[in-house]
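Encoded as structure tokens, here's the structure I'll be asking about.
With one protein chain removed, the remaining protein chains of the complex are shown where they sit.
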Amino acid sequence: MDRTTIDLWVGVFVALGVAALLGLAMKVGNLTSSKIGETYSVNAAFENVGGLKPNAPVKSAGVVVGRVTDITFDAKTYEAIVNLKIDQRYAFPKDTFANIYTAGLLGEQYIGLEAGGEDDVLKNGDKITQTQDAVVLEKMISQFLYNKASESKSDADAKPSDTKPAELGDAPF
Amino acid sequence: MASNIVEINNLSFGFKGRLLHQGINMTFPRGKVVAIMGGSGSGKTTLLRLIGGQLRPSKGEVRVDGKVVHEQDRDGIYQLRRTMGMLFQHGALFTDLSVFDNVAFPMRELTDLPESMIRDLVLMKLNAVGLRGAHQLMPTELSGGMARRVALARAVALDPNIIMYDEPFAGLDPISMGVICALIRSLNDALGATSIIVSHDVKETFLIADYVYFVANGEVAAEGTPHDLMQSTLPFVHQFVHGEKDGPVPFHYPATNYQSELLNQRFN
Partner (left out) sequence: MIKSNLFVGIMQLLGGMGHRMIARVWRLGAGARLFFLTITYSGESFRRFHLTLREIYFTGVMSLLIIVVSAFFVGMVLALQGYNTLQKYGSSEAIGVLVALSLVRELGPVVTALLFAGRAGTAITAEIGLMKTTEQLSAMEMMAVNPIARVVAPRFWAGVISMPILAALFSMVGVLGGYLVAVPLIGVDDGAFWSQMQANVDVRVDIINGVIKSVVFGVACTMIALFEGFDAPPTAEGVSHATTRTVVISSLTVLGLDFVLTSFMLVV
């Protein structure tokens, strides 16, 4: 095997590898989308952050404008303090509303910002006051079951003889 | 400058408690062709490895050029090995390199010679063994005799002071054998080197050796010039030189009594 042929092939091989890595980083990974240049940080307090994690996206109108840097617990107010870094290019009014949303039914949680109407904008270190907690699935389900139960209870009160479920018949409530 | 380039003094060697050599003394004078002969498994090749520093003696010492081999550190041993060339039993050519690159290998690895000079030297060495025309062949394309000649060219690539041959005649046809035989003698004299031949081929070895050691049972059983040994009346030497089936070296591997073993049904 000629040495120059080998060199050529190895060169091609390494170039392919670098291209694949770059392709992975650019096309598959979030290198392009996570390219947030200068940022400023704000924080927000939530009663419940659910499954929100550091590095989760912060979106406004569906566009990623920043990331969650960290989540801490405030022992005085018993609230979760979420620190966000937001792209310097985007300014948000002081009365911006921060929600914790879930992407899809079982997807990842992210923070959605809804701009308010004030003229003053959020600056580095400011606090977003208006927040809405994460929707916790268990809470939703228990609420749903509670409603169902009260519904069926009123049903049962209305027609006690017909549809009364056998299992609930002897229940002590 | 001592007259003996290699000296083996009271050397014992063994592994796993079994002694292969016990108290061997040999001297190899400069410029001579010295042969070490003995039956298969008598530890002849091991002696070469001891000289080359690949093995450590259990007792005694091997001196090469006045230096005790096993007392050298790695660099010291490598320095000594640069003055040695070794022809392995089956040539041990590098199968992934061409004939040319095989012979060039020690020059490229151990010297800083420019490629043009290496080319000339390699062709000279190959010419000496008559294979200059085969320089771009791969080792797999060579016959056994040719491979051995290439290996010989490689062994003398750096003009060593000591050339060791491990069974140089084994498995060769008579013509190749004759060629190798003549080459060993002529290279030795041309380079002014000392040759150590390990072999069990009596005829060829006696033809070119100046002095012969017989090794049996881990000891030097006999020594002398080929002429002396041909006349020797020692039973072992006589058996070996004349290739007799039975003698001091028994035909049978040690076993229990033949008759009782056949009669006895149970092996225990």
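Order of writing sets the chain letters: A and B. Residues in each chain are counted from 1.
Note that a contact is a pair of C-beta atoms (placed from the backbone, for glycine too) under 8 Å apart; a residue touches a chain by one contact, two chains touch by 3 or more.
Predicted, not measured: the structure shown is a model, and the values here were computed from it.
**Student:** Using the touch definition from the top, which of B:86, B:129, B:183 or B:198 touches the missing chain?
**Tutor:** B:86
**Student:** Residues of chain A in contact with the chain that isn't shown?
**Tutor:** Touch with the absent chain occurs at residues 1, 3, 6-7, 9-10, 12-14, 16-21, 23-25, 27-34, 55, 57, 64, 104-108.
**Student:** Across the whole complex, list the residues on chain B that are touched by the chain not included here.
**Tutor:** These residues touch the chain not displayed: 49, 52, 54, 77-79, 81-82, 84, 86, 88-90, 92-96, 105-106, 109-110.
The working rule: only the chains that are shown with their structure count from here on.
**Student:** Could you work out how far the Cα centre of chain A sits from that of chain B, in whole Å?
**Tutor:** 77
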